[in-house]
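For this view, one protein chain was removed and the others were kept in their places.
Take a look at chain A:
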Amino acid sequence: MLEAAIEALVMILDPQRLPFMFLGIAMGLIVGILPGLSGTVGMSILLPFVYGMDPYTGMALLIGMAAVLHTGDTFPSVLLGIPGSSGSQATIMDGYPLAKSGNAARALGAAFFSSLVGGIIGGITLFLAIPVAKPLVLAFGSPELFMLAVLGLSMVGVLAAKNARHGLLAGLLGLMLGTIGGAPAVSEYRYTFDWIYLFNGIPLAVVALGLFAFPEMVDLLAQNRKISSKTKLEGSWKDGIVDAIRNKWLMFRSAVTGSLIGFVPGLGGSVVDWISYGLAKQTVKNSDSFGKGDIRGVIAPESANNAKEGGALIPTLLFSIPGSGTTAILLGGLTLMGLQAGPKMVTTDLPITLSIIWTLVLANIFGAIACILLSKPIAKFSLISAKKLVPFLLVLLLVGAYQSTRHIGDMFLFVGIGLLGWIMKRLDWPRAPLLIGFVLAPAAERYLWISMSRYGFSWLTNTGVVIIGIIIILILSSGTIIKKLNKDKKNNEMSSIS
């Protein structure tokens, strides 16, 4: 296997193939930087070009793009408070407050270094998973997938700790928005008001952009200010890297969490960053500063979302089960190059799989280096006044929203959900729970329905279900326990001093 891995590395580093990987990286970074564009868009653009390419070159192009997408999407999340793609939603929670306090370069440095480490861990996970992937993937049936959706939903409680009632209501509203469109179990359209646009549900990009971008743009204009409250940028990307190294364990375990959740098909990558953010918030010391510009709130989701890509390739390559739109198009790409995803990928086509792993690792390294070099000049965006920045940004966001379904309804809903987001922001309602509810509603409903119709209530006693249930309880209670332990420790120290 080691010999095959070295052989695959030589193939990838072939001067005729390497430029295609760089082309993929450049495309991935551009798609990531532009808010609203997802990996699916990047794959769609590149797919026609892989026709007739040899598999190593074609995979270098496609995987190069997918690998760095979540590195580039950090720019809008940190600088503008707008999710660059579905994988960087949680980054805005602390990344944007850091940018507002003039620490954009530091936040970006930490994010890119975490992305690099996360991407490499994702690649290693894919490599290690090759011999044990089958039992791992088969261990997740509908009941376990439903419980994983519940695990994601439990993050609503974590994110709305200080305002549980509003957080819960926002989460429920998100779940309701997620039910719009066709029902999974029967051919019925719900809450569509006979508007064809709603038959397929509301696109995630429209909800995320409306909820976070619209209120931010309106408030920036109304207050006529720059994103950064300071006139000069404080800190540099080097400080961010030091921060990331200082929190190496958080980075490592978030990356492992990301790759583990990534290989569960059907859950979708959109929730990985929220889960790792919630886990970090619940388990680190002094988590009160989360949401106010804590660098650990950037490190956790950023290492997880890049690591997820490696994990997501396990079911895609080995079982032809795409976990997202991006991996579904990747399957199409494989077919165009004359390959068939399945068990052959670890036997006769093993060199291709290994070349994918190498591309994943190398693209993450090159992508992060490119972003780190670009972070200082791009961070200067936060010093541009709102009236100069917002008109162009608004056009860009509408284009991003429109390409979701290419229907004018995308633009209308962007404004409608934007107004809702603005009201929630002004009334101090947490918006993240709404997004989590929306993302997880289809998965929760589908897997609950399959579990109930297939197993009745007996699925509740499945080993996997019980284990995930215990994990949920532990996560939700760990925050309180850690806080209590810290408080007791402080009290003991105070009493020993006095």
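Just so we're on the same page, contacts are C-beta pairs under 8 Å (C-beta built on N, C-alpha and C of every residue); 3 or more make two chains touch, one makes a residue touch a chain; residues count from 1.
The working rule: contacts and distances are computed from a predicted model.
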{"item": "Complex member absent from the view - protein name from UniProt, among \"Tripartite tricarboxylate transporter TctB family protein\", \"Response regulatory domain-containing protein\", \"Chemotaxis protein CheC\" or \"Lipooligosaccharide transport system ATP-binding protein\"", "value": "\"Tripartite tricarboxylate transporter TctB family protein\""}
{"item": "Among A:Leu9, A:Ala26, A:Leu47 or A:Leu173, residue touching the chain not depicted", "value": "A:Leu173"}
{"item": "Identified contact with the non-displayed chain, of A:Met1, A:Val132, A:Ile408 or A:Ile481", "value": "A:Ile408"}
{"item": "Chain not shown, touching residues in chain A", "value": "41, 44-45, 165-166, 168-169, 172-173, 175-176, 179, 183, 185-186, 188, 190-191, 214, 217-219, 221-223, 387-388, 391-392, 394-395, 398-399, 402-403, 406, 408, 411-412, 414-415, 418-419, 422-423, 426-429, 441, 444-445, 448-449"}
